[in-house]
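Down below is the structure, laid out as structure tokens.
We show some of the complex, not the whole, and keep each chain where it was.
Chain nomenclature is as follows: A, B, C and D, assigned in order of appearance, with residue numbering initiated at 1 for each chain independently.
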Amino acid sequence: MANLTFDEVTKKFRDGNSEIVAVEELSMEINDGEFLVIVGPSGCGKTTSLRMVAGLETITEGDLRIEGRSIKGRSPQERNAAMVFQSYALYPHMSVRENMSFGLKQSTDLSSDEIRKRVDEIGDVLDIPELLDRKPDDLSGGQQQRVALGRAIVRDPDVFLMDEPLSNLDAKLRADMRTELQRLQEELGVTTIYVTHDQTEAMTMSDRIAIMNNGKLQQIGTPMECYYEPNNIFVGGFIGEPSMNFINCSRDAQTLSTDDFDYEISESTAMELESATNIVLGIRPEDVVVVPEPTEPNDIAVEVDVVEPFGKENNLYLIPRDRESNEAVIGTVNGRTRVESGDTVGMRFPEEHIHLFDGNSGVALRHPVAEQEELTPFVG
Amino acid sequence: MKLTTTVKNAVGWNDTDLNERFEQVQRKHVIATILTVALAVFWVSPLWGGITTAFKTQSAFISTLPLTPPTVDQVTLNAWAVAWETLSPTLWNSLIFTIPAMVFSAVLGSFAAYGLSMVNWRGQVALMTAFILAIFLPKQGILLPLSRFWNTVDLEGILTSLGYFSLPFADPSHTNLIILIITHSAYGISIATLLFRGYYLTLNHDIVEAARIDGAGIYAIYRHIILPLSYPMFMVVFIFQFTQIYNEFLYALILIGGSDPSAGAPVTLALAELNSGFSQNWNNQMAGAFITAIPTLIVYIAFGEQFAKGVEY
Amino acid sequence: GGDSNTSSGDDGSDGNDGSSGDGGSSDGDDGSSDGDDGTTTLELQHWWTDGGGAIGMEELQEGFTEKYPNIEINDNPVAGGGGTNLQAVIRQKVLEGDPPSTWQDWPGANLQDYVDAGALKDISYIFEGEIEENYGDGALLSARAGDEENPYVAMPLNIHRVNNVFWDIASVEEAGVDMTSIGDPREYVEVLEQLDGELDIAPLGLSMAVPWTILQLWNANLVGLHGVEAYEGFQNGDDVTSEVEEALEVTQTQMGFATEDASSVGSDAARLKLPQGDAVSLMEGDWAAGNLFAAENYEYGDDWGHAPYPGTDGVYTINTDGFPYPKPNPTPDATDKWMEWVGSAEAQRRFCQPKGAIPCRTDVDMSEFSELLQNQADDYQSGTGILTLAHGDGVTPQQGTSLKNAMARFRDQGNVQATAQSLMDAMTL
Amino acid sequence: MSAINKIKSTLENGSSPEEHSKEGRIRSYLRSDFIRSMPFWLPPTLLMGLFVYGGIFWNFVISLTDFSGVVRPEYALSNFDFEMYTRMLGDPSFHAAARNTILLLVVFTLLCLLVGLLLAILVDNLLKWQSILRTVFLLPFALSFVVTGVFWQWMYNPEIGTINTMFNLLGLDALALNWLGNPSLRLGAVMFALIWQYGGYAMIIYLASLRTIPQEHYEAAKVDGAGFFVTYWKVIIPQLSSASVSIAVVIMVFSLKAFAWLYTVFGSNPGPAADILGVMMYRVAFSANQWAYGAAIGSVLFVGTVMIVTPYLYYQYKRGEL
């Protein structure tokens, strides 16, 4: 249990003659007991960051500190970090008990009895006491996952490192394990870095999310911050499912124009944009208001191209009428809504819910009005 | 100092970022490199001894250690000339029966493995067991029956009645060569079957099903799917069988009964001519050994990579 | 044993008569093929593919084809294994009733199995007269498959003497030893001790990787210690335990004086120990002279010497090479001619001189032979000939295998009593 | 369930009888994969059966006769007995050869696996030259025994041989022994030479097998605090067991071929310290003309080998891979 500091950490790989910068000047602080999720698209350097903490990769530049002490140059054994691998990496020839004992035998002086006791304890915590004498191959995916966790927990490490530990599970099991992992981490209070490319996992499990792209940190903050106040287009698009709708506009004073429609913004909003003329308007599908027909000035007449039913809600793919454009705006409506492909409806972007980004740099210029609502019933 | 440089080159260090490298290129790589190279030197030393001997004059051979290379005045190509003269007529014979026997045993082994892996019937396990046990046949034990068999089967008569010998390329030695081809094929099938079967077990069975749905029958599946996919294993079996058959001595000795090249004698029998009992001429023998080994060495050096890849399955 | 052998030999010779009729008819076949193209092909198998043997063989064939131009020789050697490969091939072929015209083999008891099987033809008709008169007794005995009762079934060609000692003159002189005056194997052992004390190099060159060289040494010791009677007693299966054991003990002592690498070198490498200066003396057949002659700057008489093995002066332990006459024979006429040729003085002269052996015939012109062989020839004519146990002349294949097997055990385990027993047991097989 | 069973059952089920009428049954039987796959497995089976099992059977029949010398035996029931087998029991040569054969089959195979494994681990840890060094270790595999026998005769020469020269250079004179001469070292020396020849084969299969072990296992062990040796010993090597079994089968086949090596170096008489059944069989049959006895030894050798391989077959059968 410890806090962990990334100090301008850079990692370069040599690939033949060229250099690949896998992680670039990553700085962040992970607090004692915190659950940090690193999320980002494939190849963005998540795994590399994690492996540097584990000691499986060297650090090219910068420093890594646990409790203020640099761990650079220390071997994995000396770091007291436990890692859960995506493939679980259970030793197939050892029983579950042996898998869990292995680390203790190697890195501590505990007697066999103590080890046995500790493994039994953790087995109970994870609810797998009856599996202890089986081999990994005889376990289901979820059970293997639990054992892999157990192997990490049993060592009582300073830091937990998890690299996409749930990605091999099916959707239902993943949802269950998500909750369980979270509960466990809370119980144990061990500082945890969790890598995933699944934003749902990031949102639901983390204390804070670190979003990376191309080796660079894009934003670090609580799930809500990242969702409602994305630093840039990348974060806005990456977090949230379905993705935020982005519309390229050119701005003239208080008017944002596209080929299909104009959108008037209020003066206060316009001020936030300063002199930017190249603007990207972002709005989340659930913030798109679908009305039977356009009534207000900013309303846009659209056709429903596809209805994607999820039960509790439907995603509507909305295309501006009389347009060949395939770029649909997705709007979410209640699952019981009577709406069909081909219907003509109105689409409204409430100004309090729109994000505006600089079209050139992608940086956020204006977030939706921060409004935390009191409890209101969910009208899916 | 020199050693460190060598090691540094070996593991790919350059002098910049040495510290960084030192972490990446861990001690284990350095140790592994040193040990492996030392072992490799040991591994080739017998071959080296053979090579140096083959180039030495007889008196140099007597007066020097096997591993010391000959000095300029001790070098002679004489041994190679003698060995080549003795061996060259039979080298061709060896290849004539080794290559077809290698191909037949591999193809038949692949057939058997396919036939036995893809069907399910009661006797299948027993049959596969029989194939595997056949690998352990002590070949000295069946020399007598084997020569009886080939004497009973009048292959020459059969070939004659088939009109084989009126073909333009036919040669009387072909009787013996065909006998060797059939014999080696028959004895090679079992190990080939074992190797292919192991490989077929790893193939994705969905592919076979996809082919069935695509309308392919048992033959089409073999011809279009299994056979082309067997390429890596064919390389392994080919190389394996080539070595085994080419280097074989006893069957050829008993079935051909002489090192007369025109009777189809293989190079292994001719090689023995360089070693005829009372006075041995090591120089000739070593040169002969290397000439004999040329085809197999070429095969290993040229296809060793494929062999290594093929066995990964 | 001898009786049943004889009677089966009689049976064999009955069959022999019958099949010489066969031979006649196949002769007719041959004749017809003769009529076709005028040539017959004599299939000849041997293992002389290298060294003096190969040159001799070439000479032998050349002389034959000069003499019989319409007989072609199909030269089909089977080399390797000191003749064992050829023997394995021939046995298969004889079993299949498909032998070559003739082949190189050790005549003598080695042929007994063929005689028993009626697979060899009585060629007394070739021997009778001129050949029989000019061959030495030992050679004639080996032509009868080592048994007086058998008819002649093979034509011996050359003789090697097995009981010799060779030495390096410089070393011997340095140690102050006279190799020519050693009385018997025990004295030889003392000499070896003396050599060991005086010199840095091993007193004895010996190959122990293969057992026949040890058998050969023991054979020489037995004769050297106890004379020809002990040898004959042993061969007849008499109880000669104490003689055999004594010879074994001496042999064992001698093995202790061999070069350090004796167990991992072949016989040829052991012979080369003399010119290489790694050993002083050598007990070997006279083929070893071939290696010594071949060594550069190593001259007989100046650098190396030769004498009969201690205690065996006057005894000539014979190892012959020759050609058996199989039946049925694919080319009876041609084989007849080959036999006659091999039995001729001309053939033996042409062959033996390069081979480094003496002829079986006593009337061959020895003038072109080396001094050493000339001496040997004299000894052969004046001495008692006995057939070697270490090769095929004096023992059947079974006996030979068992003797060598016993010697291999002796080499590894050194048990004199047990070895003596196995040796004597082997002779009753 | 193994992949192969799945394939089997698909193909089998794909056209196994569904119709229940007699005619339909025959028709579908003819269309069944058993019949249709016959052209694939039947010819190799017949060829292999004739030569291998025909030969073995014939050999066994010979062993029941008194066949010796060069007279063909009469194959009559009245001639048959097990005399040759009882003779074997009292033959010290046989005892020695049988013991050596078993030692070779078991100890040599194990050592060869061990050396192959070590080589594989070493080569696997190289950053450079992997492929060339791999080829070097595999090279002896390409050579015939006739050649390698001679090489090793030199290597073992106590005076000028490479092995002892090396020990002397390293100051380990005590280890410079008479490898082939000393009966107690001889079989070991033979095995060592055979390992030199076949270790490369084991190495190459092990290498392939090592490649299938996910990198994560090394890393997990590292994070667990295991060092280099512990990682291999406790984590990696145990995972190679099935590769070991299949290598062992092939190596055992090679160990039967030690015949040719011994024959090259020692002729047909390696002495009790290194005699093996294969050599003895050849000696007895082809040097001493005692065919029946040789045949009996051959039969015993085959049956003995089969007994040693049986656990492997059973293991395969249990895993559903037979």
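The criterion applied here is as follows: contacts are C-beta pairs under 8 Å (C-beta built on N, C-alpha and C of every residue); 3 or more make two chains touch, one makes a residue touch a chain.
Note that this is a predicted model, so its numbers are computed, not measured.
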{"item": "Overall composition (this structure file), stated as a label formula", "value": "A x2, B x1, C x1, D x1"}
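Basically, only the chains that are shown with their structure count from here on.
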{"item": "Intersection of contact partners for chain B and chain C", "value": "D"}
{"item": "Result of counting contacting C-beta pairs for A-D and C-D, higher pair", "value": "C-D"}
{"item": "Whole-Å gap separating chain A and chain D, where each centre is the average of the chain's CA atoms", "value": "55"}
{"item": "Chain centre separation in whole Å, for chain D relative to chain C (CA means)", "value": "39"}
{"item": "Residues of chain D engaged with two or more neighbouring chains", "value": "160, 286"}
{"item": "Touching two or more other chains - residue numbers and ranges from chain A", "value": "none"}
{"item": "Footprint of chain B on chain D - complex, ascending", "value": "2-4, 6-12, 14, 33-34, 36-45, 47-56, 58-59, 62, 119, 121-123, 125-129, 131, 133-148, 150-152, 154-155, 160, 162, 165, 196, 200, 204-205, 207-208, 211-212, 228, 246, 249-250, 252-253, 256, 259-260, 277-278, 281-282, 285-286, 291, 294-295, 297-299, 301-302, 305-306, 309, 313, 317, 321-322"}
{"item": "Interface residues, chain C side, partner chain B - complex", "value": "45, 47-54, 74-83, 85, 88-89, 92-93, 95-96, 98, 266-269, 272, 275-276, 287, 290-291, 294-296"}
{"item": "Residues of chain C that touch chain D when the two form their complex", "value": "81-82, 84, 87-88, 91, 94-95, 113-114, 116-117, 119, 208-211, 259-266, 278, 397-398, 400-402, 404-405, 408-409, 411-413"}
